[in-house]
Structures are given as structure tokens and as C-alpha cells.
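In what follows, a single structure is set out as C-alpha cells and then discussed.
One protein chain omitted, others in place.
For reference, chains read A and B in written order, and residue numbers begin at 1 within each chain.
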Amino acid sequence: MNHKPSADEKFIIPIGPQHPALKEPGHFEFSVDGEIVTGATVRLGYAHRGIEKATEERSWQQNAYILERICGICSHIHATAYTIGVERLAGVTISPRANTIRTLVAELERVHSHMLWWGVAAHEGGFDTLFMYTWRDRETIMDILENLSGNRVNYSANLLGGVKFDIDQKQVDMIRKGIDFLEERTHYYYQVITTDETFLGRTENIGTMTREQAESLGSVGPTARASGVERDIRVNAPYAAYTDFLIKMITDTAGDLKARFVVRLKELFESYRLIREMLDNLPEGELVVRVPRRIPEGETISRVEAPRGELFYYLASKGGDKPERIKVRTPTLPNWSSVLSVIVGHKLADVPMMLVGIDPCFSCNDRMITLQRKDNSDVWTWAKLRQYGIDYYK
Amino acid sequence: MKIGALLGDVVRSLFKSPATINYPAEPAQAPDNLRGKLIWDNRRCTGCKLCMNDCPANAITLHIIDRKEKRFVMEYYENSCIFCAQCVHSCRSEALRMSNTVWELAALHQEDFKYYYGKQEDVKSLLANEAPGFAGADD
Partner (left out) sequence: MNTLTTFLNLLIFPGGLFLLIISTVYEWVDRKLVARYQNRVGPRWFQPVADIVKLLAKEEIIPNGVRAELFIGLPAVALAAILASALYTPMFGLQPAFSFRGDLIVVLYLLSAMTLSLGLAGANTIDRFSLIGATRTLTQLFSYEAPFLLALLGPAIVAGTWQINEINAYTGTHLWILITQPVGFLVALIGLMGKLELPPFDAPEAETEIVSGALTEYSGRGLALFRIGKDIELVIGLTLISTFYLGGLSNPLWFVLKTGVLLVVVAGLQSLFARLRIDQTVGLWWRIGALLALFQLLAIIVLRLVL
């Protein structure tokens, strides 16, 4: 097939849906000119499983497990957001001990998530040794969480009204020992990423996003905090035990990839400090409080800070034992625009590093896709969309 | 300005024993709290079916053969179970627990994943009622 390229035909590199750079499917198209990227588009929706629809068919307690499995890395924080919302609808206050244990597992999960991201980012930059070392150290956290809850991922720690398990003294000692070891290793890795020449060559001054850009693009989480935007739900609108155990917000002004690494590593130090503080001051209380099977009518939102940013839940109840509507907005979704608009002008080799710099979680963010068709366009109300789904499966 | 910041670690790793293990040649350690396979104690069960209603994956079916005589059979689909332990917490008579030794649950056939817990005669009568002429019913 003879094909003469015209002068302005762009060379499009597809990354995904299957690509070694992505851990989950997503379709990116980068138009390149030599090695410089001139444009980027994204198409998501490959991991859409219909979870929000599935929650309407299950009881309130069963939904905690379904929603936990939206994401494997940030599973506990999804369940926490959900249970906080349901408890608020039911008008139930849980005991301080359960609250603290919930927050403790959330902080341990944050440590685990940052270490996982850390290794994956090193792998995308071709630094396999660092990838192996950080994942070896991450096994410490996985063992701690397995010892506490019984599973390495999807801890299922939350029940409506409290938590499932208690922490005894032996586990407290084990957690302390693990955290001491990890803190020493984190100091070492901090030193590596801020001084190693080859790694700095891949991360310094790449993907710089100014503070105005970050605010206008609506980015959340460490991506925004690396550009100086002060958004952290744990500080701005504390929930769970963050009202008693205060956390410091970590920001950086550089806004490039290196700043995102630095912010996440410093957050690890804050998490270690908070875990130790919670272990020292574990309050008394029962584990579970009774929550009725039928939740009273109402609607509520709950916002929590997942390792990737702000996680937003909307729950609506019509008084029954099944929810009326649950809507999830995960933090990776607003962060995509920060990658796609900043990446123009960078080299192709920087693309995987920038994609992984926002810590993408594709399974989290596949809530819905909009198709724009040129022939007809119609605006559907939510009731009409729901009826369409019900009729389709008849 | 440093080249090879990991040098000390890399050289030392050559002399350390590797962090990965030769599984399955070496067995893997499991903690006490591990949520493995579900185990049911039929003497404590009262037949309330709360575990069945609360299971998010519909992995438990409790058959009541005779409620007064407390003859129950629990049908457990291991390949549907998500090991969340909600049933353990829903049960008010502490009849369920998750094993911490049986967790290598791979099998070659789908039938191997279906477990029937209960007294032998109860299981047999259940299977006879469900599928007359079932192969195991006459043993």
C-alpha cells in the first residue's frame, strides 16, 4: 500500500489500551513530530463495570464490599467514605476507638499506596532496581495489614457502625517495628531521588504546572499540592479521627515531576508520625454500634482524602433497605486534564513518566463515558437514562 | 550531583539472601488472622439465614431440612466467595469462622468448588431431594 504522507499529517502514537506503560487499560493518542509531542487525547471507559448500578440492587451492608472493590489500592478509603455517609444518614455516631482504628487503617493504606506508586514510577523511568527495592519494602506494610485484617488488599475493615477487628498489644508492637523500618528506608529513598543524576534528568523540570494552571484545571491531591495549591480534605474538612489527630499539609512550589515525588514522600513521613500518635493514644470504646437495616430518607455527600486526592461520594436514600443512588467521583478523573494540557511540547520519552506522575487509577475513574455523535444529540434526564437501562435488560 | 546513588545498596544486595522465596517449593507463611476458607459449625447454627442474606456474593445457601431438630445443610460456593467475613460478623451464634490454614484454593473442575457442610445423612438427603438419582446419594 503506497501512502505518501502529506505535510501536516501527524504521526500518532497510540498508548493503550494494552501497553506496557499502563497498568490498566486506557487509550491515549499522542500526535508526535519526531520526538516532540504536539497533541494528546484520551479515551477512558475500558474498566467500566457498572458498579453504581449494581449498588442499587444490594442492601446497605452488602454495598460496602462492592464499593470497596472499585479499586484495589485505595479500597479502604472508598468503604470509609461510604460508611461515613450512611452513618450520617442514619444519624449514628460510632465509638472513638472504631473511628481511630478506621483512620489507622486508612493511613496504613496511604503508606502502601505511595510505596506502590513509587515503585511503578521508577519502573516507568527505566529504574528497575529502585522498583524492586521499594516493592520489597512495601511487603512490610502488606504483612502488617494482613496481620490486622486478614487480607493483603481489600481489607474489609468497615462495618456499618464501626470496624470489624480490634488491635491488641502484640499487633501494636508489630506495627511500630514495621513503621520504624519503613521510615529509615524512606529517608534513604528521599536522598536517592533528590540527588541521583540520572533520575533527576528524568524528573526535574518535566511537566511543570503553575499554580494558576493547577487551580483552573481542577486538579486534586498530591498533584495539586506539588504546584502549591492547598487542597487536602484532611486539613480543610476533617473527617473520622482527623479531628483529634491533626495532620500537616505538605505543599511544594516547583510543580514539576520531582515536586510530586517529594510531596508524596513527605506525606509518608507525616503518615508515619500520625500512625505512631494514634497507636500511642488509642481511645477506648466498643467496636460496632447498631445501625438499622432501613436507612431513613435523605441524601448526603461525603468527601475524604484518598491517596490520590479528593474522593467524593453522593448517597441518596428513599427509606428502604437498598440505596436509591450512589455516585462516586474519584480523584484521578480531574487530574487527567492536568496531564493532557501540560504534555504538549515534551518529548515522547517523558510521556510515561508524566502519566504515572499523577498516580492514575483507571479502575477508579471509569464511572461513565460520554459519546458525542455527530448525527443526533439528545440530553437525557437521569430518570430517562435509568428507565432505558431497565428496559434494555428486560 | 551524584551518579549511582544506590551503589552501596546494590553491592550489598549481591551478598544478601534474596527477598523473594521459591514458592511453591518453599511453603508460605500465613498469619493467624488470615481470612481463608469458610468453616461452619453446624452445632451452633440456629437457621436464621442472616449469613445468607448479608453475603455480597451470594456464596452461601442454607438449606433447612428440619428446623426443630436443627438439621441444616450449608451449601458454600467457594468460587463466588470474596472472603470478606461479613457472614462471620452477621452470625449471632458464632457458628462461622474463616480458616487460616486452608487458603490455597485452586481446583481443576468447577464441581470441586461446591462444598456441602453438615451431617452426612443431612447432606445425602438434601442431594437426594435436589437431584434424584444423584451419584453420591446411594453410598
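Methods note: a contact is a pair of C-beta atoms (placed from the backbone, for glycine too) under 8 Å apart; a residue touches a chain by one contact, two chains touch by 3 or more.
All of these numbers come straight from a predicted model, not from anything done at the bench.
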Q. Of the residues A:I247, A:M278, A:V328 or A:V351, which one touches the chain left out of the display?
A. A:V351
**Q.** Absent-chain contact - pick from A:A47, A:M132, A:V153 or A:M174
**A.** A:M132
Q: Return the single residue from A:F199, A:Y242 or A:F362 that touches the missing chain.
A: A:F199
Q) Which residue, A:A122, A:I144 or A:L333, contacts the hidden chain when the whole complex is considered? A) A:A122
Q) From the list B:V10, B:I64 or B:A107, which touches the chain that is not on show? A) B:V10
Q | Residue ranges of subunit B at the interface with the undisplayed chain | A | 3-4, 6-7, 10-11, 13-14, 16, 18-22
**Q.** Missing-chain contacts mapped onto subunit A
**A.** 1, 11-14, 19-21, 35, 122-130, 132-133, 136, 196, 198-199, 201-202, 347-352
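We take it that only the chains that are shown with their structure count from here on.
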Q.
As a quick test, compute the distance in whole Å between the mean CA positions of subunit A and subunit B.
A. 30
**Q.** Touching residues on subunit A, where the partner in the complex is subunit B
**A.** 58-59, 61-63, 65-66, 69, 129-130, 133, 136, 139, 143, 146-151, 154, 156, 159, 164-165, 188, 191-192, 195-199, 288
Q. Of all residues in subunit B, which touch subunit A in the complex?
A. 1-6, 9-10, 19, 31-35, 53-57, 82-86, 89, 98, 100
